[in-house]
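Below: one structure in C-alpha cells.
Every protein chain but one is kept in place in this view of the complex.
In order of appearance the chains are A, B and C, and numbering begins at 1 in each one.
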Amino acid sequence: MTSVSSCSSNTSCTCGGLSLSDVSVHYGNFAAIREVSLTIPDCQITALVGPSGCGKSSLLHAMNRLTDLIPGCRVEGSVRDGVGRELTDPSLDVMSLRRRIGMVFQKPNPFPHSIRRNFEIPLREHGVSRSDLPDLMEKSLRDVGLWEEVSSRLDESAMKLSGGQQQRLCIARALALDPEVILFDEPCSALDPLASAVVEEHIAALRGRVTVVIVTHNLAQARRLADHVGVFWMRAGAGTIVEEGPAEVVFASPSDADARYYLSGVRG
Amino acid sequence: MKSPVSRRNHRRFSDLACGIVGAVAASLTLVVLGCIVWDLLRLGLPHLSWLFLTGEVADGGRSGGIGPVLVSTVMIVVIALAVAIPPGVGCALWLSEFVRPGTVPARAITGGVDLLASVPSIVFGLFGMAFFAQVLGLGFSILSGGLTLACMILPLLVRTTLTALQSLPVDLRPSAAALGLTQTTTIRKILLPAALPGILVGVTIGVARSLSETAALIFTSGYATRWPDSPGDSGRALSVHIYDLAMNIPNGAAAASASALVLLLMILVINSFASFLAERWLRRYHS
Amino acid sequence: MLALLSGSVVLLIVWFLVAGALPALRDGYLPRLLFDEHWQPGSARDPQFALMPMLAASVLVTALAALLAAPLGIAGAVFHRFYLPKRLAVWNQRMLELLAGVPSIVFGFWGLTVLVPLINRLHPPGQSLLAAGIVLALMILPTIALTSQSALRSVPESQLLAAAGLGMGRFATVFHIALPSARSGIGSGVLLAIARAVGETMAVVMVCGNIAKFPGSVFDPVRPVTATIALEMGYASSSHKALLYLAGLILVLVTGALTGWLAFGKRNAGEVS
Partner (left out) sequence: MMKSAPLLIGLSVLSLFSGCSREKREIIILTGSSTVAPVVTDAAKRFEATHPGVRIEVQTGGSSRGIADALSGLATFGMISRDLKADESELTAHRFAIDGVGIILHQTNPVTDFSRQQLIDIYTGKVTNWKELGGPDAKITVASKAEGRATLEVFLGYTGLDSADIKAGVIVGENQQAIKTVVADPNAIAYVSIGAAASEAAGGTPIKLVRCDGIEPTNENVAAGKFPIMRPLQLVSHGEIPATARDFLDFLTAPENADLIESHLYVSLSK
C-alpha cells in the first residue's frame, strides 16, 4: 500500500490537503452547488458551515466520489489531492481513493455484525493481513477512546452499542484504514449533547494526524474545532462558498454580508 | 500486504466475476423462459384470434374459443382475492402489531401459516372438494373453487404483508403514538398505506398462483365450459382447460398453447398494472 | 380474530386429512407404509404399500431443485440489485414475475417434450429425478429470485454508503454487507420455495417417471408422494383412497416439520449477530 504515514506534529505533516477549484455538482438539471473553490489545508480541521440545503454534503460526497453512486449526478471542476493528482479522473481507482479519503456519516452506520467484523470486513478488503487485524483494531479503538468500553465484547453485535459509541466505532473503522483525509458529515447531529461532546473531543484529537473536513450546523462546534472555515450560502439558486479563510479571521471579521449575519446568529 | 496495484486488480477481478456469475444466472433464467414462451408462440400463435378469446368451447377445446373459460377464471380469482385479502392482511397486522413475537399464540399462528404454505396444492383440491363442495353444499362451483384458492393463497398474503409491515421504519409507531393517534388510526392511516406496495406484491403473486393453479381447481370449480350465470355455477378455469387439452385431448397442443399464451398475457397485464399502481403510490407518499 | 380464522384453516385441513386417513390408520396400514417393499396397491395377488421410497423421492426432488435454484436465484438477484441498470432491472423483474405465473402444466409439458428427450440421450429413460429436479428448480426460481431481490432492496442504504465510504468493492459489499443483512429475507424466500416444491404435482408427475423405488442415481425415475396422489386418487377404491389421504397427511406433517426446523435454525442463527 501507499506509504501514508501519520504525522506526529503539525510541522512535519505529510497527510496532504485538498484543493478544489470551480467544483459544481448537478443532480440531473438541478445544480446543488456551483463553482466552489476551496483550499483544505494539510492536517488541519476545516469546518464547512451554512444553512441547510446549501450543498455542503454534496461537496463532501464529491471529494471521495460517493457522488458516483447517485444516478444522474454530475461533478464538474477539479479536486486535487496534496500531491496534485486529479481526483475526478474517471480512470482513478475509486476504491483506493475512498480508502485514502474516509468518511463518517451523520447517522452512525456500523455494519450489523460483531465489532470485530466491522474492522475485519473493510481491512481484509484492502488487503490487510489477518495477523495485523487485532493490533490495528485495538489502536483505532483506543484512538476514539472506545477500547476500554468494548474490549471485552468485541464479538457482540455493533448494533448493541449506544449511538455515541456507534459513531466513535465508525470513526475508528475509518481510522483503521489509515486515511489521509476524513470527511465528517454532521457527525454529531444525531447524538445527545454528552455523546456529541465525546465524539467532538476525539475529532479534535485528530488534528495534526489527518486532514479533517467537517460539515456542521453547530456554529459553536465549528468555533471550537475549526482551524479553517468555509461558509456556504445560496447564490442564484445554487449553493456556493461566500467566505473562506482561517477560522479566527472568518469568525472575527467576515467580509461577506450574508456570512456576517449567519455567523453572528442573526440569520440562518 | 499486497501492493495497491495487485489489490486493485484483485478487486476488479472479483467484482467482475461476481457480476458475470450474476449475469449468467439472471440470463439463464430468462433464456429458459424464452424457450418455453417461444414454444408456446410457435404452437399457439396461429391459433389465437379474437374469436378464440370470445367464442364458446367446441370439440373438446380443439376448435372454438375460450370465452366462458375466461369469464369463469376471472370470477374464481376475484372471489379468491376478495375472501383471502381481509383475513390475510388482518392476520399479518395482528402478528406484527398486536402480539409480541415469540409468544405462544404468535408462534402457533406463524407455525400454522407456514404449515398451510407447505400443504400440496392437490391436498387443497381434495380438501376443497370435501369441505366446500360437499360439507358446505356449494357443489362444483366457481364459489367452491374461489374459496379453495383463497385458502391456498392465504399464507402467501400473510407472509408478504408481514414482511412489508416489518420492513417499515420502527420509529413510525412511536412517532404516531406521540402524536396521540390511536393504534387503529396508526394502522389505517400510517402503516397500511406505507406497506401497500409490499402488500400489492403479495397480491400479485397470489393472482399469478391462482391463475396457474390446476390441481386445486379440477376437483372444486369443475369442468363445465358453458357461460357461467352466477358464482354457484360450475366453471372451468383456464389452467384446467390447458391441462385437459394437453393431457386428454389428442391434437390439443395448439389450443393448449394458445390458451397458455392468453394466461401469460393476463399475468403480464396484471403485473404491469400492479407495479404501475405501486409506483404511483410510492410517488404520492414517499417523495 | 382474522388471525384465528387463518389458523383455523390449517386445523380444518389437517382434521380433514386425518378424517380421510382414519380408515387406513384403523386398519393398521401405518406399519405397512413404513416397512413394505413395493407400492402396488391395486394388485389382487400381493398388495403392498411402501411409502418410504416416495417420501424419499419428495425430499430428493425438492433438495435437488433447491440446490439448483437457490444459487441461481440469489446470484440473479444480486445481479439485478447491484449490477443491472434500473431500466433493465424493471424488465428483468417483469419477466421473473411472468415466469412465476406460468402454469405448472406448461412446465410439465415443456419438460416432457424438450428436457426429457435431452436427458434421454444422456441416459435413458430421461424421465428421472434429474428431470423433475430441473423442472421444479425452474418453477421455484422466480420465487427465490423475487424474494431475494426484495430482501436485498431492504438492506439499509446507510450500510451500503458505509461500505462505499470505506472503499469497499462491489464483491465485498455484496458478500459481507448485503447478503448477510438480507439473509433472513432470502432464507424465508427459499423456505417458501421449498414448501412449494414439495407440494408441486402437475409438472412433476409428467417428468419424474413415477417409479416408486429408491433411486440409484439422478437418472433413475422416482415418484414423489404428490405424484402418487395425483395419479391414483381419481381411480382409487375406498381403502386405497384412505391410504392416499394418509400419505398426504404424512407429507404435510413432514414438510411442516422440515420448514419449521429450518425456520427455527434460521432464527437461532439470526440471533447470533
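Everything that follows uses one rule, which is that a residue touches a chain if its C-beta (ideal position, glycine included) is under 8 Å from a C-beta of that chain, and two chains touch if they have at least 3 such contacts.
Nothing here was measured: the structure is a model prediction, and the numbers come from that model.
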In the full complex, the chain left out is in contact with B, C
Among the options B:79, B:153 or B:238, the absent chain makes contact with B:79
Out of B:66, B:95, B:116 or B:138, which is the one that touches the chain we can't see?
B:138
Among B:73, B:96 or B:225, the residue in touch with the chain that has been omitted
B:225
Among C:5, C:90 or C:254, which residue is in touch with the absent chain?
C:5
Per the touch rule stated above, chain B touches the missing chain via residues 58-61, 79, 82-83, 86-87, 90, 138, 140-141, 143, 218-219, 222-226, 229-234, 244, 246-252
Considering the entire assembly, which residues of chain C contact the chain that has been omitted?
1-2, 5, 38, 40-48, 109, 112-113, 116-117, 120, 124-127, 205-206, 209-211, 221, 223, 230-238, 240
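Just so we're on the same page, only the chains that are shown with their structure count from here on.
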Within the chain touch network, how many edges lie on the shortest path between chain B and chain C?
1
Among the chains in this structure, which pair is joined by the largest number of C-beta pairs in contact?
B-C
If you average the Cα atoms per chain, which one ends up farthest from chain C?
A
Cα centre of chain A to Cα centre of chain C, whole Å, reads 50
Got the chain A residues that touch at least 2 other chains?
95-96, 125-126
Please output the residue numbers of chain C that touch at least 2 other chains, ranges allowed.
169, 172
Under the definition above, what is the set of chain C residues touching chain B in their complex?
1-7, 9-14, 16-17, 20, 71-73, 75-76, 78-80, 82-84, 90, 92-107, 109-110, 113-114, 138, 141-143, 145-146, 150, 154, 169-172, 174-175, 185, 188, 191-192, 195-196, 198-202, 225-226, 229-230, 233, 245, 248, 251-252, 255-256, 258-260, 263
Name, in rising order, each residue of chain C that touches chain A in their complex.
86, 156, 158-159, 161-169, 172, 176-177, 180-181, 273
Under the touch definition given earlier, write down the residues of chain A that touch chain B in their complex.
1-2, 93, 95-96, 125-129, 132
